[in-house]
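One structure is given here, and the rest of the page talks about it.
Yeah, one chain of the complex is gone here, protein chain that is, but the others are all in their spots.
Note that the chains take the letters A and B in the order they are written out, and that residue 1 is the start of every chain.
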Amino acid sequence: MTALLEARGISRSYRLRRGILGGSVEVRAVDHVSLTIERGRTLGLVGESGCGKSTTGRLALGLEAPDSGEVRFDGAPMPSPNSAEWRRSRARMQMVFQDPLGALDRRLPIGAQVAEPLEIHGLDTTRVIPLLESVGLRRDHADRYPHELSGGQRQRAVLARALATDPAFLVCDEPISALDVSIQAQVMNLLTDIQAERGVGMLFISHDLRAVRQVSHRVAVMYLGRIVEEGEPDAVLHRPAHPYSRALVSAIPQPRRAGAKFAPRIVLQGDPPNPADRPSGCAFHPRCAFATEICRAVVPELAPRASDGRTVACHRADDDLPAEAWTKPLERVA
Amino acid sequence: MPEAPMNDLALGAPPARKRELPPPLVMFGLIWVGLMLVVALLADLISPFAYTALDLRNRLSPPVFMGGDWLHPLGTDELGRDVLSRLIYSIRTSLIIAFGATIVGAVLGTTLGFLAAHFRGVVENFVMALVDFSASIPFLILALAVLAFFGNSMLLFVLLLGLHAWERYARIARGLAISASAQGYAGAVRQLGARPLRVYGRHILPNIASTLIVSMTLAFPEVILLESGLSFLGLGVQPPATSLGNMVGFGREYLTRAPWILLAPAVVIVLTTLSVSLIGDWLRDRLDPTLR
Partner (left out) sequence: MLRFTATRLLRAAITIVMVVTFAFVVLRLSGDPAQIIMGADAPPEAVDAFRTAWGLDEPIWVQYISYFGAIFSGDLGRSMRDGREAIVLVLERIPATLALTVPALVIKLALGIPAGILAALYRNSALDRAVMMFAVAGFTIPSFVLGLLLVLVFAVQLGWLPSGGQESWRHAILPVITLGIGGAAALARFTRSAMLEVLGQPYIRTASAKGVAWRRVVANHALPNAAIPTVTIIGFMFGSLIAGAVVVESVFSWPGVGRLLVTAVSNRDLAVVQCILLLVAMTMITANLVVDLLYGVLDPRLRGGARKAEA
């Protein structure tokens, strides 16, 4: 059986113009990314803001066409954006947005907005109330306007709208980052319940590693438009192989047990990544404590490493890299 | 573009809030505009004479308050035509032109703004170059040039005045549509599989309607002034039809002997533009404080 969604070597660049006369800079938002999402499974995509996560999500959903590479959904190539076929295909794949208030039309009651995908795709619009109930909203929420709901309720409404056509694939782009912490867990649980019930495949994009660990079956770490590490959440998020993943993971605040050694927190040195000015070789090398000559010259391929078969894009993946190496830049920062 | 403040202040207001009366000046404006609308609609019923009817025995007779009689309450002009009747029909003509032109401008500008926002690229550059072009020439000169080249007809005149201020609507519609599509509700609806017609007609247009209506209210008095200015110069509404500016223009010949011919329409022009401006400012403050 083919995978639900398969992206092969997709890239996307944007041109940033500098005035009418100025030339333009090409910004590679996504560079040769490959992803596979299975039915009923979730792929978590993590990375700093600006690393190309959201663009990857838009490409996977077919909202934009990649400059090169290919996205296949259910074995068939993704139709080109805004074509009639593309519009029809939207019934099978949907998006959950970061800002639910922005994603909802504030002039229409919730019920009308949840009914909208059903109208567009010529489906039975009487399913609105059961849909609302399935995401934990009440029947009477249908007549409310977005501003009359709480943040969590709005995100449930967005979810109800996304689920209306019973899609097979859902892209959740930072779905909880705009919500109160107390609400985040509820929405996360709702997402896992929905997946268990309906068997949707999900691409879960977030900078919140703990949220990703909670929902994902696989995790990919992105840095400046490329995937630098991919694997099981336990492996990637507990024993990260790529130096960048290690830095990300170390940034999660950990409850410290009495007597336990304080895990060193890695503070990255150097400038935050700028997609318009990409370093040569491994894009991470200016901030990496283990960088060598080859890292500055050659782009590392994402491939299984020799020792344990973990998928990493790092020239030093098979070397033993001591965590203490990072303390040096720490001192320098101090 | 002004998105967030507008929504929070205007659209997100709880519907149950108690309505307060507008300030007295705005009330005056509303009443005056209402009166003008009634006059325009009922012109045929309330006008004492036909606006072309001559009364040659009573030429240049003064209005009641200057010693005239009640037969012609606002006096007569040089041909003995009743000033009140002419005023009533002039109000009708001027209002029809101003409404027509304002709507033409809003529809044209909004459509072009949406096209620019939807297609981006070449279309957008073209529309924005047109916006630059309109902003770089005083509209009166452009209008005069078009009238010189094409001659005058009522339809052309309305369309021409409609070009006034189109670029404001285009700017507003383009800016708001782009921001709505980029991360907002319009982008969300588009990815549901909606056709552009649904995205723009059902979602974007209702959301930006209050901003557009405020802009229309602010442009309306300018259109009245333009119409009356051109008609005053003899290049707008042509006789036998009559409009407010046209009455002032012809009345000017009798400024010394019969100032009432000119004063009546002048007062109406001033009060109408004043009223609509007051209403527009008030609406802007209430609905969309981001516009200036």
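By our rule, contacts are C-beta pairs under 8 Å (C-beta built on N, C-alpha and C of every residue); 3 or more make two chains touch, one makes a residue touch a chain.
Predicted model, so just to flag it, every value in this text is computed and none were measured.
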Which listed residue, B:L147, B:L205 or B:A241, touches the chain dropped from view?
B:L147
Residue, one of B:F65, B:F119 or B:F133, that touches the chain absent here
B:F133
Full-complex contact with the absent chain, from B:V127, B:A170 or B:L262
B:L262
Residue by residue, what part of chain B touches the chain that was omitted?
129-130, 132-133, 136-138, 140-142, 144-151, 221, 225, 228-229, 232-235, 245, 248-249, 252, 255-256, 259, 262, 266, 269-270, 273-274, 277-278, 292
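Everything below uses one rule, namely that only the chains that are shown with their structure count from here on.
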Which stretch or stretches of chain A touch chain B in the complex?
61, 63, 86-91, 94-95, 97, 99, 102-108, 116-117, 120-121, 147, 158, 161
Please name which positions on chain B make contact with chain A in the complex.
7, 11-12, 183-185, 187-189, 191-195, 198, 203, 206-207
